[in-house]
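Excluded from the complex is one protein chain; the other protein chains are retained at their positions.
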Amino acid sequence: MTDTVLHLDRISKRFGALLANDAISFAVGRGEIVALLGENGAGKTTLMNILFGHYVADDGSISVFGKPLPAGQPHAAIAAGVGMVHQHFTLADNLTVLDNIMLGTEKLWRPAARKAQARQRLTRLAQDFGLAIEPDRTVAALSVGERQRVEILKALYREARILILDEPTAVLTPQESQSLFATLKKLTAQGLSIIFISHKLNEVLSVSDRILVLRAGKLVAERKTRETNRQELAELMVGRPIAEPKVEPQPCGEVHIEIRSVTTSDGLDQASLTLHGGEIMGLAGVSGNGQTALANLLSGLSRQASGSLHIFGQDAGNWTPDRMTIERIARIPEDRHAEGLIADMSVTENVIAELYRDPSLNRHGFLDWGKAHEFAKAIIKRFEVKCPSPQARVRLLSGGNMQKLILGRTLSLDPRFILACQPARGLDIGAVTYVHQRLLAARKAQASVLLISDDLDEILALADRIAVIYRGRISAPEPRKAVTIKELGLKMAGHGFGEGEAHAA
Amino acid sequence: MRLEPREAPSLALTLAYPTLAILAVFVFAGILVSFSGANPFSVFTLVLKGAAGSQFALFETLTRATPLIFTGLAAAVAFRAKLWNIGAEAQLYMGAVATVVFGTGLLPLPAPLLIPILMIVAAIAGALTLLGPAFLKVRFGVDEVVTTLLLNFIIVLFVSLLLEGPLKDPMGLGWPQTKKVIAEAQLPKLIQGKRLHAGFILALIAAFAVWIINARMALGYEMKAVGFNPRAARFAGMKVDRIMLKTALLSGGLAGLAGLSEVAGLKGNLTLDLSPGFGYAGIVVAMLALLHPLGVVAAAIFVAGIFVGADAMSRQAQVPSYIAQVMVAAALLAMVTALMFTRYRIRWK
Partner (left out) sequence: MDALDILFSASLWAAAIRIASPLIFATLGELISERAGVLNLGIEGIMTVGAFAGWFTVYQGGDLWLGVVAAALAGSAFGLLHAMLVVPLGLSQHVTGIGITLFAASLTYYTYRLAFPEVTSPPKIEPFAPWPVPVLSDIPFLGEALFRQTPLTYLAFIAAGLVGWFLYRTPAGLAVRTAGENPAAVEAQGIDVTRVRIMAVVAGSALMGIGGAFLTLSAFNSFYFEMVNGRGWIAIALVVFGSWRPGKALLGALLFAAFDAYQLRLQQLAGIFVPYQIFLMLPYALSILALILMSRRASYPRALMIPYRKGER
């Protein structure tokens, strides 16, 4: 490494009791792709937010191209040539691509923006790097892949020489990811340096030159990509040997869920799927292809425009969320902050949210808070939720404990069917393992489980059968043993979903 | 700068900031008062005397607090569910209209029957007035703040129309006012010869009832959940729209009772100056009470005291009685700011 473009020196950052970054030092060279690997909560995003000036480090310093970078000033980072593509895109949906790209590139108090010039420059950049884009479309009309392209162009437009990508493939198909990797190679060929943040081992291995492993806020290892392998990285990342969950084979039971050719206004298109008791069905797909619509349908939040839904042999087309609860259907929502919990209410108030209508808690409209507290205590104990007391506000809980609370609430229904949407998203390995064990235990008790996940590894580890959702349609499920990642990737890109749609990759 | 939530604010802190806020309001008002050339301390002494310096003053304050308890409860119930009812003024007037329509002789019933009936019709009238905006909110997503505000103007004009038309008192010498309610419709005075009336007791009962609803009943729990996170409430199986409409009925009904209490308890008839902004002051009362129904009673008495005290003060000192409204509005802003600081701390990096 002759040409160091970026140097981080003993960066530390503490949030309350949590030491998010503990004296992290490393350097990045010109034209290099460095991967920053670590589990959720290992401190990757915090570190990058410090580099980009969103946070101020408690200790340590950063230099870019040999010059010290002032702390806490995003515009200083941009001016020094650092560009960041956030995991959640920082685009304004109702504005055009050009507006999004121009924001902040001119002196704010110019009496008129130079749009024509900007359009020209953008078009040239897009050609140079092979990132086709239409400047005048609104961002809302773009696909996820295109939006990411806008984000990258945004950084390039600001003459970024160091590009940080935070979990860039989370929303892409395997094939789209491949095309992103090709773009990154093109960028490094032109002398840019790239920091690639991810928790996915396969991608990190295929795209990077060098890998830095972060664990619990510490930089625990550094490896040349050529000289390491999946197993070693996994153990470095988790800090101990990891055991894949054991899925005992078992015969599946009777039909629980039968979705027949359902179309909904929010994204399902003649989708069909059948689930049996005692099986875990994995539903793979690029996010935004109708997973939310399917979850809404099975949660009782939306209705089918056509087709039919049967649950346990009954017509469930007009079931509401409270009916789902009565029928002992456990629902783990995709977004635990927005849908799962009410952050400003107490643990007790949250755990009774699905059950408070039940006569055991509710007598003529009056709630039995004594029983409710006991119920909360029981869940806290049984599901090992770390919280000060049942009266504590849920906002103060960690992500993993929030998820345990949701699990506790919904699994206390003694469910016959579990709808699990992204159940492990954002959790650390310990919590993930816990959630997976619970799902497997439910399967053993002859419940049916629909596991909707963006994470192929999760689906491949747990599911008995796997189906793919693409543009609101669901493929015929296949046994886990019979599918490969490559085949799944192709399906996720639309292959096999009928003529005229296979070009989507 | 950014705000960081406090994990468990101590009791001292929870009390310190609001106290500081009220203190700040008095300092600010003191500065304003000094512009008039008067000594702030003697002015505030006059306010205090006017509000609580004698038995008469105390009864006046409680009499003024009565409608404020009702409108304060109306705001507290609605705001807890994040239904921004700024239309208590309109609901109060509709409650008063209903009281006059049914209480001026249409129903010749004895008091024990007539008064409960009047309470029901006044509450219904107020409730229905808010039901419209609430329906527009849940059905079309129309912001209820603006609709309830605009409705205040419409309803006051409507009342004006009634006072010059169908409800006009033929014996009123041409004044825009209604007939007096019949004797059986009048709320009894609590003490012979004083203005304080049974409406005050009704207000206390209402506050207690709302407290029970909030703390013990499923509806209170639902309203709180819907207020904090309607999406999560819906996911958990609550019927959010229906709960919103129930909240509107409860809130509007409480404001409607304020109209009944003023007409049947105090004024006897309906005029266009029945409410000097009780609806808006109710918002302040609710916020000062941190939306707690029992706190509403205390806050209403406090706010009423400022109004009554300032009225008495302005008769003696050359300070406009508008100082009371300034103080009440400043108290609202100071209190919401203080609450912020009990829950968050500022970090400068």
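Side notes on the structure shown:
Each chain gets a letter, A and B, in the order it is written, and its residues are counted from 1.
Criterion: a contact is a pair of C-beta atoms (placed from the backbone, for glycine too) under 8 Å apart; a residue touches a chain by one contact, two chains touch by 3 or more.
Only a predicted model underlies this, so the values are computations on that prediction, with no experimental measurement involved.
Only one of B:287, B:300 or B:313 touches the chain withheld from this view, namely B:287.
Which of B:215, B:290 or B:333 touches the hidden chain is settled by the complete complex: it is B:333.
Note on the undisplayed chain: of the listed residues A:16, A:66 or A:111, the one touching it is A:111.
Touch with the chain that is not drawn comes from one residue among A:90, A:127 or A:250, which is A:90. Contact between chain B and the unshown chain involves residues 1-3, 32, 35-36, 79, 84, 86, 136, 140-143, 145-147, 149-151, 153-154, 157-158, 160-161, 164-165, 280, 283-284, 287, 318, 320, 322-323, 325-326, 328-330, 332-333, 336-337, 340.
In the full complex, chain A contacts the hidden chain through residues 49, 53-55, 73-78, 84, 86, 88, 90-95, 99-100, 102-113.
Convention: only the chains that are shown with their structure count from here on.
Chain A and chain B, compared by their mean Cα positions, are separated by 47 Å. Taken together, the chain A residues at the contact with chain B in this complex read 56, 72, 299-301, 320-325, 331, 333, 338-345, 349, 353-354, 356-357, 362, 365-367, 369, 388, 395-396.
Interface residues of chain B, counted against chain A in their complex, comprise 5, 7-8, 216-219, 221, 224-225, 228-229, 231-239, 349.
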